[in-house]
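Missing here is one protein chain; the remaining ones are kept as they sit in the complex.
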Amino acid sequence: MNRYPYLIIGNSAAAMGAIEGIRERDSASEITVVSREPHHTYSRPLISYLLAGKVDEARMPYRPAGYYEDNRVRAMLGVTATHVDVRERAVEISDGSTIPFEKLLVATGGNPIVPRDVEGGNAEGIFTFTTWDDVRRMQQFVEQNDVASALVVGGGLIGLKSVEALSALGIRATVVELADRLMSVTFDQTASDLARRALDEAGIAVRCGTTVTRIEQADGEVAGAEIREGTKVECQMVVFAIGVSPATEIVRGTEIETERGILVDDCMQTNIEGIYAAGDVAQAVDLLTGEKRAIAILPNAYRQGSVAGCNMAGGQRSYEGGLSMNAVDICGLPTISVGVTVPEGDGYEVLSVLDREQPMYRKVVLRNDRIVGAVFVGEIDRAGIVTGLIRDKVDVSSFKGVLLSDDFGLISLPAEYRKHVVSGAGIEV
Amino acid sequence: MKRVVAREEFCIGCRLCEIHCLVQHSKSKKIIKAFREERDSIVPGIHVEEKGYVSFALQCRHCTDARCIEACMTGAMHRDPETGAVLCDADKCVGCWMCIMVCFVGAIQIGADKHVASKCDLCMGAETPACVANCPNEAIVYEDSDE
Amino acid sequence: MLAGSKTYLAGIIYGLSGFAFSAPAGAGVWQRRSARVIGPNQGESMSKVPDYKDISGCAISGVMSESGRLFSGEAIIRSIAAMHERSNGLGGGFAAYGIYPEHKDHYALHVMCENEEAKRVASGFIARRLDVHHEETIPTRPIDAIRARPILHRYFVSVKPGELERNYDLSEDDIVVEVVMEINSSIDDAFVFSGGKNMGVFKGVGFPEDIAAFFRLEEYEGYIWTAHGRFPTNTTGWWGGAHPFGLLDWSVVHNGEISSYGINRRYLANFGYHCTLQTDTEVIAYLFDLLLRKHRLPMEYACMAMAPPFWSQIERMPEDRRKIAREIRIVYGGALLNGPFSVLVGHSGGMIGLNDRIKLRPMTAARKDDMLFVASEEAAVRELCPSPDLIWHAEGGVPIIGKLGKEVSAGSAVSADSAPAGRAD
Partner (left out) sequence: MRNNDVRKWLIQPDFVVERDPDKCIQCQVCVRQCANDVHVYDPETGLVSSDGTQCVGCHRCATLCPTNAISIRPAQLEFRPNANWTSSAIKNLYKQAETGGVLLAGMGNDQGFPVYWDRMVLNASQVTNPSIDPLREPMELVTYLGRKPDRIEFSREAGGLALTTRLETQLELQVPVMFSAMSYGSISYNASQALARAAKEAGTFANSGEGGLHEDFRQYGSNMIVQVASGRFGVDMEYLNVAGALEIKIGQGAKPGIGGHLPGEKVDAAISATRMIPEGTDALSPSPHHDIYSIEDLRQLIYALKEATRYAKPVSVKIAAVHNVAAIASGCVRAGADIVAVDGFRGGTGAAPTMIRNNVGIPIEFALAAVDSRLREEGIRNQASIVVAGGIRCSADVVKAIALGADAVYIGTAALVAMGCHLCQKCYTGKCNWGIATQDPYLTKRLNPNVARRRLVNLLRAWSLEIKEMMGGMGLNAVESLRGNREHLRGVGLTDRELRVLDIKAAGE
């Protein structure tokens, strides 16, 4: 049987990372990509910009046209892989055929979570927001219907970007968040307050500590919504943006170990030799805790894919661990949040500065004189330096006092680390 | 590839690198005109950090293992296949600031228009970047530093 | 210690500037005078910094029998005459070795005097200081081209035994030099122009072939002959100023200009030599005297001091030789003769031809049987020896050494190897 040397299920950041990782070592063998979406690889986070009209479809591709040809990639687009046959080392696809492989990467990403218990959840005008096709559906809906207002359920990254996009289309938008703050995974209350103010100024209503309980229908279409305390929200469309779960269905029932996502080692390999997973579907080691955790962010996805690709092609590269982090521009307010920002338990030290007027907010969370988390709102230019300190687990006791000062920069760091960063780490001497 | 390497022991904090970077990236490329008309619309790709008598000029390291490229969701941040420089395509950048978040050197800034990231472009393949050419003390040098 | 010794003070060569300047302007053409054009300003102050440059183009030639066979002056006359165009009639001269076998143990003083009174005073002085074994007029014949001429007389002398006892620190040579110096410096119009044993210098104002005819040199027989034809560009010439220059039995004929004269002169002053003639040829004679007679350097190294190899060449030498060459350059930097020159030095033991180290003046050498020929031009050699065994252009800084009773030196053998094959007929 003619086995495919490299088979990749998925066509987004992790898949591109894998292609590029493979191609660094193996420029000859064919790579096969199977994607259920019919599109050339595109930038998933750009969908909110597309919806908002800030970018056009021509700018959607994540890699240029001709990318597959240039990289000798056989792209099977619009084809859904349904199951991994571990014993036969083959993937079954929707038309019933199978693709035998030598090396497999599962990079199927995540599935948007839709609550099942919401009354009226079957109405027209309810959307999730993770794919290009979601944008097209929403655009079509907005064009065909008189949508004056919308409800976004979920105040995380996707929720905020979608509410911002809807707002940009002239739709009055409301966002509800079950937690007590926006971006609850990475923001603290203060950051959330500042973000909320920015949303307010953009005419976006925010309700925290609540969620939608019922969707009203009129002629099968969304006609409003009721949130927990009984308040009604006028809306003609609802967007569910309460998170994604790893798209592990393809390995369900196989010997491949999963928890929330597919468990991988630091080579991004599953418990089955030659089968790898990367991206939002994978549950890889967390840099800070050392535990395995699914962190659905693009930088991690690409890096995991790249590590997997390298190892699939016979290389030796390990993943240093993922770091939960987010950069998001909320209606013109730049924010960056990294790692543990709302510490729970003892042993943490929190430093922060706040200027609500600017607004400017900087906060770092330390544990054992190492930074484990940080939030930057307003001024973010030097945030990456802190990310580096977190990643490199640098003892900051000698310069703790200046971490939050206005002129914080590399110059504030110990000379040795600074030189390592400037002339060493950056260029990997 | 050739990279700009900062030598902090010789940086005199004059900031001529910043000034000439701005001029180089201005429309007129004439210093007085650039400062009169474009000073607020250009963020120099090089930035002098100074504390006490220590100072150095900082700019993108054009890392081999560039996290900004990995983190870029639009593909705007890319490596020039010819020069190896890490460049940000302003037409593609949407200002998500992922690159700023992952750059542990702190060498990427929010551009003057607040919408796209701004960084050193090594003067787009110039034989000598403007900052290096105009450093009076050779505190930044452009040299081959392939690992 | 050489410094301060009374021997080598002023006027060691047979000429003295102090004397020259005291001569009345417009004296006979043979007289000593400043080498510069004589003008109304020839006063005291200018005499202190005399011009040294004997700016001239010249012809030189030398012939030697290394076996010591005597041969007539006819040969050297033909050779120098072949280079007539290199002279302009303002000076010619010859040195001949082995010409006075019957007086070979006595110094032969050749004296030129302007008048009888000067000759009378000089003769008396010589007789008082030295034992005169024989004296005679130097034979000459009348020549149309030679118009003015001094009285020419020669004395065969030795040092009085008492003189040596009185001057215990001086050698016989030293005493003879002292006497000559005194004559040249203190007796008006008398000038000793030759003073070695069994050799003689013959020179005057005129083309060299005319001077030879005048001195009847074809009647002499010697084993070394050197000759000089002069082409001064800025002087009327005078008899004493013609080449060769002599010091005891050293004679020097020279074509060229010593750009390093200023330091060579001051270097020699460090050793008590005070150059007083207005010519750079003088320093060459002194340097040979210093390096060979006083410092007893082997001929090859004396020549190396005067025309040393470049440092880059020294670097490539075998270690022993490199060490010597390096020391010579370091210690004898002041003896380096810089500038274009070719020089022929005669002495009773042989003849040395030397070019400046980058060979800016011509010099051709040839050998046949026991004969060594050295001349400015190949034509002057071929005139005497149409088919030499070897003929070559001297290399810069590599001396051509003719030794009485010896083979031609290694230095010239090297040159012979590098001579074009077609020339070794």
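Per-chain residue numbering starts at 1, and chain names A, B and C are given in the order in which the chains are listed.
Definition applied: a residue touches a chain if its C-beta (ideal position, glycine included) is under 8 Å from a C-beta of that chain, and two chains touch if they have at least 3 such contacts.
Note that this is a predicted model, so its numbers are computed, not measured.
Put simply, the missing chain touches B, C once the whole complex is considered.
Here one chain is not drawn; of C:R78, C:K104, C:H295 or C:K368, the residue touching it is C:H295. When the full complex is taken into account, the listed residue touching the unshown chain is C:N338, out of C:S72, C:S158 or C:N338. Annotation: of B:C11, B:A85, B:V105 or B:V132, B:C11 touches the absent chain (contact as defined above).
Within chain C, the residues in touch with the undisplayed chain are 1-4, 45-46, 49, 51-53, 55-57, 233, 257, 259-263, 265-267, 269-272, 294-298, 301, 308, 310-312, 323-324, 327-334, 336, 338-340, 357-358, 360. On the side of chain B, touch with the chain left out of the figure occurs at residues 7, 9-16, 19-20, 31-32, 35-36, 39, 52-53, 134, 136-139.
Everything that follows uses one rule, which is that only the chains that are shown with their structure count from here on.
Taken as a graph of touching chains, this assembly fits none of the simple shapes: it is neither a line, a ring, a star nor a complete graph. Chain geometry summary: the mean Cα position of chain B and that of chain C are 78 Å apart.
Touching of two or more other chains is recorded for no residue of chain B. Counting partner chains per residue, chain C has no residue touching two or more of them.
Those residues of chain B lying in contact with chain A across their complex are 3, 5-6, 8, 49-51, 54-56, 58, 61-65, 67, 70-71, 73-75, 91-92, 94-110, 114, 145, 147. Considering their complex, residues 13, 17, 43-46, 49, 54-55, 59, 61-64, 298-299, 302-303, 306, 325-329, 332, 334, 336, 338, 380-385, 387-389, 391-392, 407, 409-412, 415, 418-419, 421-423, 425-429 of chain A touch chain B.
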